[in-house]
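What follows is a structure written as structure tokens; I'll ask about it next.
Yeah, one chain of the complex is gone here, protein chain that is, but the others are all in their spots.
First chain written, first letter: the chains are A, B and C, and each begins at residue 1.
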Amino acid sequence: MIVRRLIAVLGAGSLLATAGCGGSAPSGAAGDAAGSGDGPVRIGALHPVSGSMAVDGLQMRRGAQLAVEQINDSGGIASLGGREVRLATADTQGKPEIGQSEAQRLISDGAVGLIGTYQSSVSSNVAVVAERNEVPFVMDVTASDEIFQHGYRYSFRVQPGSAKISESAAEYLEQVSEQAGKPAERVAVLHEHTDFGTGAADAFETAAEKLGMEVGPRISYDATTASDFTSQITQVKASGADVLVVAGYYGDSLLIAQAVDAVKPDLDAVWGVSNGAYDQPKFVSDAGELGDRYFSTNYHFDAQNPETRRLREEYRQRFGAPMRTGAVLSYDAVQAIAAGVEEAGSTDPAAVRNGIARAEIDPLTVGDGPVRFGPDGENVNSAAVLMQIQNGRVKQVYPPEKAESDPDYSVAW
Amino acid sequence: MTDTAVESRPPTRPAGPAAPPLRPQNRQFAVLAVLVLLAVPLPLILPPAQGAVAVRILIFLIMAVGWNIMSGFGGMFSFGHAAYFGLGAYTSAYLLVEHGVSPWVGMAAGMVVAAAVAMVIGYFSFRYDLKGAYFALATFAFAEMLRLITTSSDAVNGAVGYQVPLIQGSSVGQLQFPAGSPAYFWIALVLAGGAVALSILFRHSAAGRYVVAIRDDELAAASVGAPVMRHKLLTVALSGAITAVAGAFYTQYYLFIDPQLAFGSSVSIEAIVTAVIGGIGTIWGPVVGAVIVGSLSDVTATLLATPPEFLSFLQGRSGLDVILYAVMLILIVRLMPKGIFGTLAEKVAERRRR
Amino acid sequence: MTATIDSDAPETRAPSATVAVLKRAGVVGALVAVAIAVALIQSGSGIVVWQSVVTGLLTGGLYGLIAMGLTLIFGVLDIVNFAHGAMLAVAMFLSFGVVAVTGLHPYLTMLVTVPALFLVGALVHRGLLSGAGGATLENQLLITLGLSLLLENGLLLFLGAEPKNVTLPGETHLDVFGAVVSGSRLYAFLGAVALGLVLYWMLQHTRLGTAIRAVASNSPGAELVGINVRRIHTLTFAIGAACAGAAAALAVPLLSVTPTLGEQFNITAFVVVVLGGMGNVVGALVGGLLIGLVEQLTTIYLDGQSSLLGVFVVFVLVLFLRPQGLFGRRT
């Protein structure tokens, strides 16, 4: 009797065990062979391809894959005699400790550099691993600025940091509202209460106040539990603010849009800052008309760049979905590492690090110029762009040199 | 109320099992020593990625041992062990980052804080006589409150959490070594071995026996002089302190902690699932459980990255590890309520008796 | 909840039960009034507080709706069903799927979700929770915990994490003395009240309801008078799950559907159940409203804190001071 029970329970276990052996063998065997020597140059990509961020993670992994293919198609790494590049992928599952052990695995498998990871908490851990192993880590999407306060030598970032986006958001707001003849004087801020939203709101507040705008009320919320924002929007309405700034994730930002539609506060604009929804095609389809004319300041793929268009078209054909900004950033990150290898003419991670620090690449994301990393590891030419939903499409509207159309500084209701 | 099913069998069956050894803990200590010795060379043999899994297993082990003392031996079902894990992690991280205190001191401080908080939560729960589901829900509520409070407290860096500053080279005093160094495993091994040793000592101490008796029948235990409140508090304090060690070590190993990682409900669930799968209320259950649960996510991750043919639709999807341990949890609770180790041990004992 | 003492004194019902309940309702009402007054002082804006109260009550209705099935199961089977939130998530996905495929009105998906969840509930009880393995409280807790992990991650594995949204056709907004109420929330609220009444009526006036109450108060006794306790348990569990099905159809236009949405409601629902008194469906509704208010007022009192913090504070106080709930009697 008990034996039968045991078998029943252990059945699942044995399935695992066999799978485990089969699965882990190749990664172990690959061991120290790659990286140095003659094999392809390995670039490690860490993304959450499972878990609640899986959709974005998979996009980014594919973006990185496209970059690798592009490099190989154009002849590999020239300074190494045309050696090919290969992407070594890993799933962080969205968990910092998994990200950390996977990063360690990629490095011991011979990766010359890492890209990733979409989530700040995971990137924090991976940055530590990179620093200790002296392997460069180029972040594609990572909002938190905190990582760059430790003086890490091996951490780089392509996207603009949270503070930079917020500062741009304040500037753009001042300029766009001025041009529309309705200068923003009083700005309400609604932000989710973790690092991401709070950081964005803090930076925005500082920048906006410097530009002479009054910020208030500031309302924070817990994105994991909030299910209705009517009260918060009523508070905004009662405060007499001209503009509502929203720094949140997707679901909560959608709920906020619904509450705005219900309460109809007397605003001139809704202004997303590093917002997870207001520049997403999905938001346009989920929110429908009530999302019309929402603004969002964020990092973004460069819709004006023909290269970007070509890449996104290829992505859409290959994978049947529109390519998101995160994937384009991963593409840029891989390019940065490849450029570093090219520059260094070596696969020694420490040399690659110096190569990356010297390299310049033309990004497919919006920037003020080629990707070039400052001494702190930040992309000195990273830039945020203002987008707006117009007629059911997300369009770049500001600054003028990146604009697909003019900002429409009036609300839809 | 009289028992009518009178059994006439006089208690005169042939002699039962022989008396157990006077100090049953001696054998358990011996087993522990052997296990520890066997584990020592592991980090030198395993590839680095597996070495990381081994450390994770040891962290799980410490957590599960902590949980088991309170919920297995003590029968007080905790759904909020994340509270103690998190307090250990945060106390040590706070002292290290803000005040430069050695992580070892931080670990000790974390144990004290966790034990104190456990006693406060415990005191109120026992004072107001919370039992079973209500007790479980109360412990859960306290862990969640800690998570929410840390998330919005600037004093402990809010939602950002703490990143342990890197030092040059390695230092036992700072509990920091180069990446992939076997020292992490060895230190975790010592801590885990210590936790198991403590649980053996406790189980066989006068206090431990009282606690088990109180679990079996609180009023009956009190009626023969077992100090109920004092021993329950002692148990939760010990349990909290051990779990805090896991938290403090976690912070040092992963060099990063935030409210969700420290106090999130998944931490509590991991502690529970580990102990339950291995065997609640046994010394070795948490050890067995940790090996299984700790390696599971790694195994499924490889499985999902390169799935065999019949599972190819699972590629790039997630949740399989949790699904597997959920299925295991349900099956084990249904079919082997004493857990893998508990059930096996019972089988062996029964066979020996025949 | 009292210590298990083999007392030979049977317990009797206090004659003034109704009076006591009314008295407590008065106390709670007064507390709420004071809380609102403090919020008024704190925020200084009547309309904001009024909107908060309205939103709190509407959200609270949703919580009550979700908690009803849970309280039924808790009260009759003494099972803390940790999988209730996950079952809700399953039902929401079902509802979303039906809307996406057939274009049915979201509320009409109840025709699918209620029977489907009834079946799920029956299967779960028969398969996992009845019999010896499901006997002890710890085991039930662990099994439902395992089930919730299983369902949540199953949804994640097969349907992905991308949030899904359903919009209510013909969504309107009403003005209630200056506060805005969206139609979908009002309907969900009314649905909660209706479901509460239906359950109450079912429990009080049908044979099944009588049997359920009999099993809840004394299952060995019920067995003696010829009630099949195991069947009643399965039916109750199934009805509790079906309530989650109904709640899902009513709530689906309000929320983004994700595999983990159950977590968000699970703990709140437990608070509501304990607050309302286990097994008390009307108590669940009232408890839901109170928790909805607490959440909203927390955001006014403690800016920057999660609204859940207030909920947990209330929860812990209730657990310690009145574990039998506001309207329950000590058992």
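The rule is short, and it goes like this: a residue touches a chain if its C-beta (ideal position, glycine included) is under 8 Å from a C-beta of that chain, and two chains touch if they have at least 3 such contacts.
What we mean here is this: contacts and distances are computed from a predicted model.
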Assuming one chain is omitted from the figure, identify its UniProt name from "Adenylyl-sulfate reductase subunit beta", "ABC transporter ATP-binding protein", "Sarcosine oxidase subunit gamma" or "Na+/H+ antiporter subunit D". "ABC transporter ATP-binding protein"
Which residue of B:V228, B:V327 or B:A345 touches the chain not shown here: B:V228
Of the residues listed, B:I167, B:V190, B:A220 or B:V348, which one is in contact with the missing chain? B:A220
Which positions on chain B touch the chain that was left off? 1-20, 22-23, 206, 209-210, 212-213, 215-217, 219-229, 281
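The criterion applied here is as follows: only the chains that are shown with their structure count from here on.
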Which chain has its C-alpha centre farthest away from the C-alpha centre of chain B? A
Measuring from the mean C-alpha position of chain A to the mean C-alpha position of chain C, what distance in angstrom results? 38
Please tell me the distance, in whole Å, between the geometric centres of chain B and chain C computed from their C-alpha atoms. 32
Could you tell me which residues belong to chain B and also touch two or more other chains? 148, 151-152, 317-319, 327, 335
Counting only residues that touch at least two other chains, what does the list for chain C look like? 156, 160, 259, 263, 304-306, 308
Chain B partner, complex, touching residues on chain C are 1-6, 8, 80, 128, 133-134, 137-139, 141-143, 145-147, 149-150, 152-154, 156-158, 160, 259, 263, 267, 270, 274, 304-306, 308-309, 312-313, 315-316, 319-321, 323
For a test of understanding, state which residues of chain A touch chain C in their complex under the given definition. 51-55, 193, 218-222, 224-228, 230-232, 234-235, 237-238, 250-251, 254-255, 258, 261-264, 282, 286, 288
Chain C touches which residues of chain B in the complex? 1, 77, 79, 124-125, 128-134, 136-138, 140-142, 144-145, 148-149, 151-152, 218-219, 265, 269, 272, 276, 280, 314, 317-320, 322-323, 325-327, 329-330, 333-335, 337
